[in-house]
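Of the protein chains in this complex, one is absent; all others appear in place.
And now, chain A:
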Amino acid sequence: MAATDTGMTPPLPMARIRPGRIVTWTVLSIGGVLMITPILFMFSTSLKTAGQIYDLRLIPQNPTLANYVAVLTEGQFPRWFLNSAFVAICVTVSNVFFDSLVGYTLAKFRFRGRQFVFIAILSTLMIPTEMLVIPWYLMAADLGWLDSYWGIMFPGMMTAFGTFLMKQFFETVPDDFIEAARMDGLNEFTIWWKIAMPLVTPALSALAIFTFLGNWTAFFWPLISTTSKELYTLPVGLTSFAVEQAIQWEMIMTGAAIATIPTLLVFLALQRYIVRGVMLAGLKG
């Protein structure tokens, strides 16, 4: 019998909803609400006046941009924003360069003590930051680095996590690429820069994002290492809105909202790299 087309679309079968899926969606929805609510309240509060901040309505009755104008024009907020950007960008560039250079060396060169060096680097991951702050401080004080940009940046210029992440990625680069480049006459640095680095772009992106976000939001060490208001980073500067007499929640929330924008943009643009970076960092090794 010849096939015929009646032009009628057969009814779609009813999708079977499994109980497991209901539980999953419920848990995810609750988690989503819990995470997004504070952010929504942050933006909401930033649009309220000081008298309205305890009015918990999500949409302000009389929204105003006055807080944004105040934050951006009065005080040193723009300076802190630039400080944060400068510190985060410098540390990110440094990490991308040095972590990948060391990671590549550990992944692709065979030398005596290689394993020892790798384990030594990894073992530093197990020391909590709180324990490191005192030696950092003493070192910075001895070397005159306190209350300077370098003083804020030096502990994070190269990280064990970044080195580990990059080593794992470089191990996936086939040796044939490296050897072919050697046969073509490239020196080892050029091979790393021209051949190996472009092949691990997802890892570099992930490392750059982690490092940028980590330094953009860093509070503890910048607070300890700086005393001049001109050198404050954003998270440290925002605390100055909480003075002894009163906490200016609307100003803190406005500052935080502005501070969030770059991280949100970075995350939205590069989230697939973050996910991949996290997956690989977790699965390999």
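Criterion: contacts are C-beta pairs under 8 Å (C-beta built on N, C-alpha and C of every residue); 3 or more make two chains touch, one makes a residue touch a chain; residues count from 1.
Just so it is clear, contacts and distances are computed from a predicted model.
Peer 1: Can you pick, from "Cell division protein FtsX", "Carbohydrate ABC transporter ATP-binding protein, CUT1 family", "Putative murein hydrolase (TIGR00659 family)" or "Transmembrane transport protein", the UniProt protein name of the chain not displayed?
Peer 2: Options "Cell division protein FtsX", "Carbohydrate ABC transporter ATP-binding protein, CUT1 family", "Putative murein hydrolase (TIGR00659 family)" or "Transmembrane transport protein" narrow down to "Carbohydrate ABC transporter ATP-binding protein, CUT1 family" for the missing chain.
Peer 1: Per the definition of touch given earlier, which of A:Leu125, A:Ala180 or A:Ala242 contacts the omitted chain?
Peer 2: A:Ala180
Peer 1: Please pick, from A:Val93, A:Val133, A:Met157 or A:Ile195, the residue that touches the omitted chain in the full complex.
Peer 2: Final answer for the missing-chain contact: A:Ile195.
Peer 1: Would you write out the residues of chain A that touch the absent chain, in ascending order?
Peer 2: Its contact residues with the unshown chain are 174, 176-177, 179-186, 195, 198-199.
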